[in-house]
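Missing here: one protein chain of the complex. Every other protein chain is in place.
Showing chain A:
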Amino acid sequence: MIYEELIKETALADDRLIVMTAENRALIRNLPAVLGPRFIDTGITEQTLIGAAAGLALRGRIPVVHALATFLTLRAFEFIRTDVGIGQLPVKISSFVPGFLSDGNGPTHQAIEDVALMRGIPGMTVFAPADEADMLGMLPQIWASPSPAYVRINTRPGTYQHAPFEMGKAEVVATGTDATILVYGMLFEQALIARELLEAQGKSVGLINMRTLKPVDEAALLQVVQAGGLVVTLEDHFQTGGLYSILAEVLLKNELTAKVLPIALNERWYKPGLLSEVLEYEGFTGQHIARRIAEKLGANPAAITTKTAVVENQFAE
């Protein structure tokens, strides 16, 4: 199963579903012939795409819109906020190449404030699957929900066998007493590697795949904090407004504090290049992450020497 098959099957079973795009067809190339008028390409018009999706949703349709994450969330932000948000309409946003996945495109294409923007819209739900299998397990529930939804599309292959998705719940991959890594989206694979490297150094390290950023699984975050170790927020997003901020909000709300290591992009865009180059340069490979955590734990980062291989991104758009 791939994304295109899932959306095709869903659309063929439910004629409310409309596949829309602002000429970003990477994931849905074969659907025009299958869906006919229920495949709508508005051309390079993100604002009209979202407005038209709102109009279709007003008529009882479930539009799933496709475009690059940065253009959807930035160019069309006001349309998402004002038409979809105020209208509380079930428009489903499939946001392509978010975060590091725009690898070589450069800062114009880096959607690394999208989580901050989307979660600021009342009623908007926000999701970031760890890999393709995780995403395909999540989308049916996201599309079936009456809420507007923003999904950081992630078609990268994964090796981890995920637990079934439950709306609003994080996936607890492991618990640990020295540190716990909170992660969402494509960095999950690097977090898995980082955890293994740290465990090999005798550290007890937990790992949580957040999956849903809004509504966030507050209980899961509180359990991690109450366990007492270092909490690591790992994200391909600006440090402000994403998971680090979400954790801070949960802590304040519950009158708690914690030792937190944010691994994010602090007040800067990332250096463009092949994905492996980006992760290496920016310090987001499993090895780099493990070293940063080891240092924070007072261990010797130089003891972690295993280099991690990165599968390159398959999209060039």
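Here, contacts are C-beta pairs under 8 Å (C-beta built on N, C-alpha and C of every residue); 3 or more make two chains touch, one makes a residue touch a chain; residues count from 1.
Here is the rule we go by: contacts and distances are computed from a predicted model.
According to its UniProt record, the chain left out of view corresponds to "Transketolase" among "Electron transfer flavoprotein small subunit", "Transketolase", "2-oxoacid:ferredoxin oxidoreductase subunit gamma" or "ABC transporter permease". Among A:L12, A:I86, A:A144 or A:V311, only A:I86 touches the chain that is left out of the view.
When the missing chain is restored to the complex, the residue among A:T42, A:S95, A:T285 or A:T308 that touches it is A:T42.
Looking at A:A11, A:L31 or A:A54, the residue that reaches the missing chain in the full complex is A:A54. The set of chain A residues touching the chain not shown comprises 37-38, 40, 42-43, 45, 47-59, 61, 63, 78-79, 82-83, 86-87.
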